[in-house]
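Below: one structure in structure tokens.
Of the protein chains in this complex, one is absent; all others appear in place.
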Amino acid sequence: MCFEAKRLLKLALGPVLMLISAVVLGYGPEEAQVNMAPGATEVGERIYDLHMIILWICTVIGLGVFGVMFYSIIYHRKSKGAVAAHFHESTKVEIAWTVVPFLILIGMAVPATSTLLEVYDNDDAELDILVTGYQWKWKYEYINENGENISFFSNLRTPQSEIHNSEPKGEFYLLEVDEPLVIPVNTKVRFLITGNDVIHSWWVPELAVKRDAIPGFINETWTLAREEGVFRGQCAELCGKDHGFMPIVVNVVSKEAYGEWLGAKQVEAAAIKELMAQTFTLEQLVERGEAVYARACLACHGANGEGGVGKPIAGSAIATGDIGAHLDVGINGVPGTAMQAFGGQLNDVDMAAVITYQRNAFGNNMGDMVQPIDVYNHKKG
Amino acid sequence: MGDHHHGPAKGLGRWLFTTNHKDIGTMYLWFSFSMFILGGFFAMIIRAELFQPGLQLVEPAFFNQMTTLHGLIMVFGAIMPSFVGLANWLIPMMIGAPDMALPRMNNWSFWILPPTFLLLASTLFMEGGAPAAGWTFYAPLSTTYAGPSVTFFIFSIHVLGLSSIMGSINIIATVMNMRAPGMTYMKMPLFVWTWLITAFLLVAVMPVLAGAVTMMLMDVHFGTSFFSAAGGGDPVLFQHVFWFFGHPEVYIIILPAFGVVSQIIPAFSRKQLFGYDSMVYATASIAFLSFIVWAHHMFTVGMPVAGELFFMYATMLIAVPTGVKVFNWVTTMWRGSLSFETPMLFCIGFLILFTIGGFTGLMLAIAPVDFQYHDTYFVVAHFHYVMVAGAVFSMSAAIYFWLPKWCGRMYNETMGKTHFWISFIGFNIAFFPQHFVGLAGMPRRIPDYALQFADFNMMSSIGAFIYGLSQILFLYNVIATIVAGKPVSDPKVWDGAEGLEWTIPTPAPYHTFETPPAVK
Partner (left out) sequence: MLKLSNNPAIDTATKLVAVAVLMFAFVFVVMVPLYNVLCDALGINGKTDGQAYTSVQAGVDESRLVTIQFVATRNEGMPWEFGPATSVMKVHPGAVNDTVFHARNTLAKDMVAQAIPSISPARAVQYFHKTECFCFNQQPLTAGASAELPLQYIVDRDLPKDIHTITLSYTIFDVTDMAKGAVATR
């Protein structure tokens, strides 16, 4: 029996020791992260400190409680001839263990309150970004005081082949996007967060930001990154099938690099405008369309156009039917179904390319094509 | 049983039409165990998919159906009915009553359950699949964006809510009206007390859940906009209504477990429970506080800061009565005369795991830190520590403790202890690493994850398989006991056991306390 008690002791202490060794010494199996990251912001650091303080208080109390319990288990055993005492109440003791925890809680509440107030201090941001959650991607829009807002979608970049294990997984498996959010370092950035369809939650642990994206309503939160780097996060609120496949990547760069990036974005926008005026060959459109398909359509329509959440594209009546009707579905979606309106998500070149691709891939040999100007005209009615 | 003037009826009719609290208790227990196996099977699918990064076994849409059904079936099909079953068996025997107060309703409240869960499980085979919005089914994912199965799901929730309400009314009516002479409220065993309070919670909040799903039904089919901003509603309202039910619900799950532990620890410490009065008051204060803390599940929805502070402080307060309970149990063991039969081992396991879960609960209560914990595996680890430890460990303890009384046969102690050790070790391997991946940033309810979470997830899956397998041993042990266990005839069974249920013969006759006992 005594052997068993020691085993029990070891087992019960095991997790606690594991936690202490892992958290305090920063040691874990194969260097895997075992604790919260203080991250790149002051708020994140305060949250981390708070987390550690409370963890320590809990550990100490826990060791005390378990210590008493295991002392009883070892020394007050019937098999050792222990005879039960007869006490069963003590008002003094009971008052003490009501009051003391209460005081400890007050001690915890003080730093918790001040940290919370800081998290809620949203004003005086230098940059405002509208973050919109979509099933299953994020849209970022930089609110610009003078001129057009820069806006783009950020999709998962990990290919299906890695997800389905036919290719080795890359270093940032599931945490990589085609176009990351870029923000300047040492700048208070305010995020306005909303949802397009269901509730999502925008979370970047190292920027200490997590806020729900609620359709119809707007939420706000902020960050101030003190160091440059690439910070990765994920959607934190169950939002349907691909909830696990809508990561967030934030590049925190120097203010100069941010300025350059902004400039490049404007040039890119201009280039797209120029491309929109061009006429492409079928091959060019199909080539570009394949890449667009992979990030915009594949999740629902399948890698081979076989369908899934969405209808099949291979041999479908739409993709092998009237080209204008096909384009209309792409631009306006099908209200009441999972088919979104992509007119606002893809630029005219990409829209033309992907429609052309769908009509000339997966065995759909239509041979016809859509030019960017057709998309433009369709949108303008 | 044969020597009694009228025993049970024969054949299937006995079970269909029975109004005997022991028969109904038995049915509840078997039903909940089968649901436990089904919900556990879904958990095994989840853990198998999460064994490695990448999609191996199931597609994401099916994965979401698994997490949803696992939660719903464990909460509503396994845990709640199991404690109702225990209440049916024990409450009349503990308060010296011949049966439950409303035996016919008792029969109905059980028999509407199996068809309901059959319906819920059958949604898996419907077009569009089973509900997949999580056991918390937040709108609009569960309304506008749900498949056709949502209607059947809502119907199931209505019926099982009805069953719980009927069961609770029965328990309250029994405790308030059928106590033996001399059995004052403050003499009732703690299991009866915790169930009485639980039953009041159920009567208060199950209708709220019914209201929430009714609003969903109206949004889906009758064009209202309770949860859609388009018509002037608000999806966040759903979360408030749901958690107004949901937080008391988690105490509904844990309070009867407190009762079980408060019966068993004194028995194997051979010492009276320490601080009986404070246990009762602590239970009542936990129940009261459960009504004013619901929004701590929603710290990230963007509440005004005053709301965040209120719910943070109120939640932290729960640590006080919960602490009182843990201290009382430990002090009961202090200077007792302890022995470690299987029920006691499970209670000690409960104490350890529940205390860890309580601490992580306190951490989660701190709103600014919760911004980092919310919706991660840290939360998953937390509620499995409290719920599995609370419900399953205490339920196992209860079965080992009272089974010999019920069937007059002793379980196999070696097998029981083996069950304890395997499940205790398996549980910790499964759920402790989930704290780490949660803190490192792994969101919950995802079918696939980034590579840095791989090691701990594999460990967690292995632990889950061990834990799952240990329940098969439990099932075997229970059946072996009922069929061929060593007969016991001592009314007390355990030398330290106290209470009216240990004064009647072993095995418990089909009818007990037809003349009320005198309680001093």
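The first chain written gets the first letter, and so on, giving A and B; residue counts start at 1 in each chain.
Keep in mind that, in the parts below, a residue touches a chain if its C-beta (ideal position, glycine included) is under 8 Å from a C-beta of that chain, and two chains touch if they have at least 3 such contacts.
Nothing here was measured: the structure is a model prediction, and the numbers come from that model.
Touching the missing chain, out of B:37, B:173, B:425 or B:519, is residue B:173.
Touch with the chain that is not drawn comes from one residue among A:94, A:206 or A:220, which is A:220. Summary of contacts with the chain left out: across A:115, A:340 or A:358, the touching residue is A:340.
Touching the chain that is not shown, out of B:24, B:113, B:157 or B:220: B:220 (per the contact rule at the top).
Although one chain is not drawn, its touching partners on chain A can still be listed: residues 122-125, 128, 130, 132, 134-135, 141, 143-145, 149, 190, 192, 194, 196-197, 214-220, 331-333, 335-336, 340-341, 343-344, 379, 381. Touching residues on chain B toward the chain that is not drawn are 101-102, 105, 165, 168-170, 172-174, 176-178, 203-208, 210-212, 214-215, 220-223, 225-226, 228-232, 234, 236-237, 240-241, 244, 302-304, 306-307.
The criterion applied here is as follows: only the chains that are shown with their structure count from here on.
Rounded to a whole number, the gap between the C-alpha centres of chain A and chain B is 32 angstrom.
Here chain B touches chain A in the complex through residues 53-56, 60-61, 64, 132-134, 138, 140-141, 144-145, 228-230, 234-236, 269-278, 300-302, 305, 308-309, 312-313, 316-317, 319-320, 323-324, 326-327, 330-340, 348, 351-352, 355-356, 359-360, 362-363, 366-369, 371-372, 374-376, 424-425, 428, 432, 435-436, 439-441, 443-453, 455-456, 459, going by the rule given at the top. Residues of chain A touching chain B in their complex: 1, 4-5, 8, 11-12, 14-15, 18-19, 22, 28-30, 32-37, 46-47, 50-51, 54-55, 58-59, 61-62, 65-66, 68-69, 72-73, 76-79, 82-90, 93-94, 97-98, 101-102, 105, 108-109, 112-113, 115-120, 135, 162-165, 169, 171-175, 197-199, 201, 203, 205, 208-212, 214-217, 219-220, 232-245, 309.
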